[in-house]
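Only one protein chain is missing from this complex, and each of the others stays in its spot.
Take a look at chain A:
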Amino acid sequence: MAAAALCWALRAARQVLPSPCPRQVRSYYVDWRMLRDVKRRKMAYELADERLRINAIRKNSILPKELQEVADKEIAALPRDSCPVRIRNRCVLTSRPRGVKRRWRLSRIVFRHFADHAQMSGVQRAMW
(Lines give C-alpha, C1' and ligand atoms only; values in the text may rest on other atoms or scores of the structure.)
Protein backbone atom coordinates (compact mmCIF):
# COMPACT_ATOMS: atom_id res chain seq x y z
CA MET A 1 0.00 0.00 0.00
CA ALA A 2 2.92 2.30 0.74
CA ALA A 3 4.29 1.64 -2.70
CA ALA A 4 0.94 2.33 -4.30
CA ALA A 5 0.53 5.55 -2.35
CA LEU A 6 4.03 6.64 -3.31
CA CYS A 7 3.45 5.94 -6.97
CA TRP A 8 0.25 7.89 -6.82
CA ALA A 9 1.97 10.84 -5.20
CA LEU A 10 4.80 10.75 -7.73
CA ARG A 11 2.38 10.70 -10.62
CA ALA A 12 0.56 13.70 -9.25
CA ALA A 13 3.85 15.51 -8.69
CA ARG A 14 5.20 15.21 -12.23
CA GLN A 15 2.00 16.29 -13.95
CA VAL A 16 2.28 15.35 -17.57
CA LEU A 17 0.62 18.31 -19.24
CA PRO A 18 0.06 16.81 -22.72
CA SER A 19 -2.59 14.35 -21.65
CA PRO A 20 -5.93 15.64 -22.87
CA CYS A 21 -7.87 12.42 -22.34
CA PRO A 22 -8.76 12.31 -18.64
CA ARG A 23 -8.56 8.99 -16.95
CA GLN A 24 -10.45 7.90 -13.88
CA VAL A 25 -8.49 9.04 -10.83
CA ARG A 26 -9.40 7.71 -7.42
CA SER A 27 -9.79 10.82 -5.28
CA TYR A 28 -11.37 9.17 -2.24
CA TYR A 29 -10.30 6.18 -0.24
CA VAL A 30 -12.81 3.48 0.51
CA ASP A 31 -13.19 4.37 4.19
CA TRP A 32 -11.49 6.22 7.04
CA ARG A 33 -9.68 3.14 8.21
CA MET A 34 -8.04 2.88 4.85
CA LEU A 35 -7.06 6.54 5.09
CA ARG A 36 -5.46 6.02 8.47
CA ASP A 37 -3.63 3.00 7.11
CA VAL A 38 -2.33 5.15 4.29
CA LYS A 39 -1.06 7.74 6.78
CA ARG A 40 0.66 5.06 8.79
CA ARG A 41 2.36 3.74 5.71
CA LYS A 42 3.64 7.15 4.73
CA MET A 43 5.04 7.79 8.16
CA ALA A 44 6.53 4.35 8.43
CA TYR A 45 8.28 4.91 5.12
CA GLU A 46 10.06 7.91 6.59
CA LEU A 47 10.91 6.72 10.09
CA ALA A 48 11.10 2.93 9.99
CA ASP A 49 14.86 2.88 9.42
CA GLU A 50 15.53 5.13 12.37
CA ARG A 51 13.29 3.04 14.54
CA LEU A 52 15.14 -0.07 13.48
CA ARG A 53 18.52 1.41 14.32
CA ILE A 54 17.48 2.71 17.66
CA ASN A 55 16.01 -0.63 18.46
CA ALA A 56 19.28 -2.28 17.49
CA ILE A 57 21.00 -0.14 20.12
CA ARG A 58 18.37 -0.98 22.66
CA LYS A 59 18.26 -4.73 22.20
CA ASN A 60 21.95 -5.13 22.90
CA SER A 61 24.14 -6.75 25.46
CA ILE A 62 27.36 -5.05 24.38
CA LEU A 63 26.63 -1.36 24.65
CA PRO A 64 26.35 0.32 28.06
CA LYS A 65 22.93 0.46 29.73
CA GLU A 66 22.88 4.22 29.96
CA LEU A 67 23.04 4.45 26.22
CA GLN A 68 20.22 2.01 25.92
CA GLU A 69 18.03 4.00 28.31
CA VAL A 70 18.61 7.11 26.26
CA ALA A 71 17.64 5.15 23.20
CA ASP A 72 14.45 4.02 24.93
CA LYS A 73 13.44 7.56 25.55
CA GLU A 74 14.20 8.51 21.99
CA ILE A 75 12.11 5.80 20.51
CA ALA A 76 9.22 6.62 22.75
CA ALA A 77 9.34 10.17 21.50
CA LEU A 78 8.80 9.04 17.97
CA PRO A 79 5.18 9.11 16.71
CA ARG A 80 3.33 5.92 17.19
CA ASP A 81 2.22 5.66 13.57
CA SER A 82 5.81 5.47 12.45
CA CYS A 83 6.25 1.87 13.43
CA PRO A 84 5.74 -0.57 10.56
CA VAL A 85 4.00 -3.07 12.77
CA ARG A 86 0.89 -0.90 12.79
CA ILE A 87 0.39 -1.29 9.05
CA ARG A 88 -2.45 -3.62 8.13
CA ASN A 89 -2.53 -5.14 4.65
CA ARG A 90 -6.09 -4.21 3.79
CA CYS A 91 -7.90 -5.05 0.60
CA VAL A 92 -7.24 -2.36 -1.95
CA LEU A 93 -10.81 -2.20 -3.23
CA THR A 94 -12.96 -2.95 -0.21
CA SER A 95 -10.62 -2.15 2.72
CA ARG A 96 -11.33 -5.52 4.26
CA PRO A 97 -8.71 -6.19 6.98
CA ARG A 98 -9.02 -9.96 6.93
CA GLY A 99 -8.84 -12.58 4.19
CA VAL A 100 -6.51 -10.54 2.03
CA LYS A 101 -4.17 -12.31 -0.37
CA ARG A 102 -0.82 -10.54 -0.43
CA ARG A 103 -0.01 -11.15 -4.06
CA TRP A 104 -3.08 -9.42 -5.37
CA ARG A 105 -3.77 -7.11 -2.41
CA LEU A 106 -7.42 -8.11 -2.68
CA SER A 107 -9.80 -9.67 -0.25
CA ARG A 108 -10.98 -13.18 -0.96
CA ILE A 109 -14.44 -12.03 -2.02
CA VAL A 110 -13.19 -9.50 -4.56
CA PHE A 111 -10.60 -11.93 -5.83
CA ARG A 112 -13.22 -14.55 -6.35
CA HIS A 113 -15.48 -12.06 -8.13
CA PHE A 114 -12.79 -11.05 -10.60
CA ALA A 115 -11.52 -14.55 -11.13
CA ASP A 116 -14.98 -15.81 -11.99
CA HIS A 117 -15.48 -13.04 -14.50
CA ALA A 118 -12.11 -13.97 -16.08
CA GLN A 119 -10.55 -10.64 -15.21
CA MET A 120 -7.58 -12.11 -13.37
CA SER A 121 -4.81 -13.02 -15.74
CA GLY A 122 -3.62 -16.56 -15.29
CA VAL A 123 -6.09 -17.47 -12.55
CA GLN A 124 -8.17 -20.54 -13.11
CA ARG A 125 -10.56 -22.60 -11.01
CA ALA A 126 -8.72 -25.45 -9.39
CA MET A 127 -9.74 -28.90 -10.42
CA TRP A 128 -7.70 -32.00 -9.81
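Quick note on the criterion: contacts are C-beta pairs under 8 Å (C-beta built on N, C-alpha and C of every residue); 3 or more make two chains touch, one makes a residue touch a chain; residues count from 1.
Methods note: contacts and distances are computed from a predicted model.
For the chain that does not appear here, its UniProt entry gives the protein name "Small ribosomal subunit protein mS31", which is one of "GPI transamidase component PIG-T", "Small ribosomal subunit protein mS31", "TRUB2 synthase" or "Importin subunit beta-1". What chain A contributes to its contact with the hidden chain is residues 16-21, 49-50, 53, 56-57, 60, 62-64, 66-67, 70.
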